[in-house]
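I'd like to ask some things about the structure below.
Here the complex is missing one protein chain, while the rest keep their positions.
Here the chain labels run A and B in written order, and each chain numbers its own residues starting at 1.
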Amino acid sequence: MSTYDEAIKKYDPVLGLETHVELSTNSKMFCGCSTEFGAEPNTQTCPTCLGLPGSLPVANAIGIESTIRIGLALNCSIAAYSRFARKNYFYPDMPKDFQTSQYDEPLCSNGYLDVLVDTEDGAKPFRVEIERVHLEEDTGKLTHAGGATGRIHGADYSLVDYNRAGIPLVEIVTKPVPDTGEYAPLVAKAYVTELRDLLRGLNVSDVRMEEGSLRCDVNLSLTPKGSKTWGTRTETKNVNSLRSVERAIRSEIERQSLELDKGNKIKQETRHFQEDTGTTRSGRSKEVAEEYRYFPEPDLVPIAPDKAWIEKLKKDLPEQPSIRRTRLAKEWNFTDLEMRDVATLGGVDLIADTIAQGTSPASARKWWAGELSGHASKAGVELIDLKITPTDITRIDALVNEGKLTDKLARQVIEAVLSGEGNPDEVIKKRNLSVVSDDSALIPAIEAAIAANPDAAAKIREGKVQVVGVIVGAVMKTTGGSADAAKVRELVLKTLGQ
Amino acid sequence: MSRITREEVANLARLARLDLAESELDEYAQQLEIILESVAKVSEVSTKDVKPMSHATGLVNIFREDITKESLKREEILRSAPATEDDRFRVPRILDEE
Partner (left out) sequence: MSDLTKLSALELSSELTKGSVSAVEVTKAHLDRIESLDKTVQSFLHVDKTGAIKQAEEVDKNRKEKKKVSSLAGVPLALKDVLTQKGVPTTCGSKILEGWIPPYDSTVVKNLKNAGIVILGKTNMDEFAMGSSTENSAYFPTKNPWDLTKIPGGSSGGSSAAVSAFFAPLAIGTDTGGSIRQPAAVTGIVGAKPSYGGVSRFGLVAFASSLDQAGPFARTVLDCAMLHEVMAGHDPLDSTSINQPVPDVVSAAKLQDVKGMKIGIIKELGGKGWQTGVLNRFNESVELLKSMGAQVKEISIPHSLYALATYYLIAPSEASSNLARFDGMRYGLRVDDGNLSAEEVMNKTREKGFGKEVKRRIMIGTYALSSGYYEAYYAQAQKVRALIAQDLTNAFKEVDVLISPTSPTTAWGLGERVNDPMAMYLADLATLPPSLAGIPAMSVPIGLADEDQLPVGLQIVAPFMNDDRMYRVGGAIEASLKSKWNGLLIDQVPALGGGK
């Protein structure tokens, strides 16, 4: 039995997730600086986001609105009266050495998100309760120099770029989630996946984990079976992908169980997830509770959202992703499992787009969840990052249906489009990738193949047509797969008198 | 009655990033004590059902539109920096991970 199985037999995991979402507003949360990604360092700052003496913040209306919409989509109550608070601590990436955030008066609280996890007994539902959704600002970005690894340990000094400072962040904190048992890692992953889709549907963020617009910290504690007291929990940071969410929870369950088995206490600390090993390592000890000295932000006035406005925002919410998926699965004739796969890959919208342009659902799924997901996985990116569009796929699929491309050729076209050689038609023209089905063009290749395979040819002439594949294969090879296989077979048999 | 010990002063100094000398701790403790004695007077007031007055104006919902404005030129902000490298602020090595 694996360490994990052993652990789950003895302990009940209680998990919690803290997610930070970078909003895709045009300007920063408290000033008009651009939020555009990838700008030259320190070219998107002003007195306010740099915290220069005398500067003051003014709240971004869309930042507030997006936070409320997220809260509504997560079934939260919206505060009648909410305030910003200062979270005071010193760190070089913090221009003011306090973060403008929210404390005891968050904009949204007490919601939930339902997720489904695939088990051997079918799909199991889990409800993840949401403690709060609040609004705060991001810090500057640190790079560490002089050390061997580029990480903070062993660095001689650090460099700060404040372009990111002041970008609005929405923090979503779950309540502790007990009763997930062996499915804890999957529940965590499903929660983040579902949350990501929900946020994407709301159009409030790019939600790219690799880019940092969706950040996840996972909390885990173990309760010995039968005990009523929850164990000490650890917080794990640097969880940068859906897969890492699952692995981090799994790894912590294993680690903590081994410690507890030995009779050791679990240290309350922040740990770091390590991609390469799939395990967590110790970070900073949280024994001494952080003294943040929260107090209401005097430079910003309270937010008292108008009830009618909240009602309108609620009414205008897009369809819940899970409901939308159920509806679409029915329309598209996907099984629940197939649809969940598509969702995990982040492909629902891509497929919907492809179908809207005329491709059949089955084909759309074949291309996106099959061929392209393989490419994405290999390149270590998400489906949505691939440099190929639903329009491209629709075109390729149409050409296959028309017999102008074989599946093999289509895959070559896809590869070429992904490497930036152009759109499908351009690629086909440049590389001369059409299906050869013109008889006269095929005859020389067929004759050459027959000549090169006399034994097989002889057998076919005798009526043993089963070996025709050998000749066809040879023709396909010489034509680089661009021949219409069915046509080749027909011609070969005809030539050999069958 | 001692409201604030030497150790507490050292703790406050640490929280506030003030490198007070050992020899100064007693002097500050004394002064802070006198001040705290005086400000503790607020506890004499009955404030049941009173809402704290964190904002003097009574204003709510002051927002700005989500439009971009010109940022400061990088040159202007790095000019005042104690140290820079690669167009960034250069800061000493950080021990405490955040």
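The working rule: contacts are C-beta pairs under 8 Å (C-beta built on N, C-alpha and C of every residue); 3 or more make two chains touch, one makes a residue touch a chain.
Only a predicted model underlies this, so the values are computations on that prediction, with no experimental measurement involved.
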item	value
Which residue of A:Ala7, A:Leu74, A:Val160 or A:Val173 touches the chain not shown here	A:Val160
Identified contact with the non-displayed chain, of A:Thr19, A:Ser34, A:Thr67 or A:Asn88	A:Asn88
Missing-partner contacts on subunit A, residue numbers	47, 50-59, 86, 88, 90, 92, 95-98, 158, 160, 289, 291, 293-295, 298-301
Where the missing chain touches subunit B, by residue	4, 8-9, 12-13, 15-20, 28, 31-32, 34-36, 38-45, 47, 50-57, 59, 62, 64, 72, 76-77, 79-83, 89, 91-96
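Definition applied: only the chains that are shown with their structure count from here on.
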item	value
Gap in Å, rounded to a whole number, between the CA centres of subunit B and subunit A	38
Interfacial residue positions of subunit A with respect to subunit B in the complex	25-27, 31-34, 40-47, 50, 58-64, 83, 90-93, 142-146, 152, 155-162, 270, 283-284, 291, 293, 295-296, 298, 300-305
Subunit B to subunit A touching residues, read off their complex	15, 17, 54-55, 57, 59-72, 74, 77-78, 85-94, 96-98
